[in-house]
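The complex is shown incomplete by one protein chain, all other protein chains being positioned as in the whole.
For chain A:
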Amino acid sequence: MAVSLTKSLSGLCIQARNAVPSTNHTELLSRNKILHICRSFSALQIKGLENGSSERLSKGNLHTSSVCLTTPELKEWREHRVIDRFYRLPWGAWIRTRGGRKKGLYKKVPRHRWQLQQHIFCNYHQNKLLDKLVTPKWKEPKYFADSPYEPYSQRTNSYWHPNPRKFYP
C-alpha cells in the first residue's frame, strides 16, 4: 500500500518556498512570467518522492481523509434483492442486466452476445414495484463522479419527464 501511495504521489512536486507569513503568493519568473506558487505557511514538502522515501509518506504520517466512515447502523436500509441487481435513474426508470451474458458464449452468435451485454429498462409495472420495495432515500439523485450512468440521468424532449432550465429571477 505504501508503494502505491508513493507512486500516486510521485506526480506531486510541491515545494514550500521561503515561508513568508504575510504574503499569500509569490510569483516566480519563468518563460511565461506568470508561474506562481502559493505556499504561504504550510510545510507541505513532498519533495524527494522520486527517491522513494516511503517511510515518510506512510498513511499514518499524513493527515489524509478517511474513506471508510460508515457502519451498517449508519447506512440506509435496503432490500438486497433489489439494490444488488437494479439501478434507479433519477427520473423513475430502473435498469438491469440480462441473464446468461457470461454463459455459453461459444455457442452464441455475435449479435446475441452483444444483445446480452446491454443494460435494459424495466417496464412500467416493474418500475412501480421496485419503487415500492425501496425507501425514499434511494430515489434521491446520486451525483457520483465519473459515473457511466450520468448521461442517462436526465431526459431530453420528453413530455412526461420535462427537464426545464432553472430560472433565476
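By our rule, contacts are C-beta pairs under 8 Å (C-beta built on N, C-alpha and C of every residue); 3 or more make two chains touch, one makes a residue touch a chain; residues count from 1.
To be clear about the criterion, contacts and distances are computed from a predicted model.
A.B. asks: What name does the UniProt record list for the absent chain among "Peroxisomal succinyl-coenzyme A thioesterase", "Sorbitol dehydrogenase", "Large ribosomal subunit protein uL15m" or "Sorting nexin 7"?
C.D. replies: Matching the unshown chain against "Peroxisomal succinyl-coenzyme A thioesterase", "Sorbitol dehydrogenase", "Large ribosomal subunit protein uL15m" or "Sorting nexin 7" yields "Large ribosomal subunit protein uL15m".
A.B. asks: Tell me which stretches of chain A touch the chain missing from the display.
C.D. replies: Answer for chain A: residues 4-5, 8-9, 11-14, 24-25, 27, 30, 32-44, 61-70, 74-76, 81-87, 96-99, 101, 119, 122, 126, 129-130, 132-133, 140, 142-145, 149, 165-166, 168 touch the chain left out.
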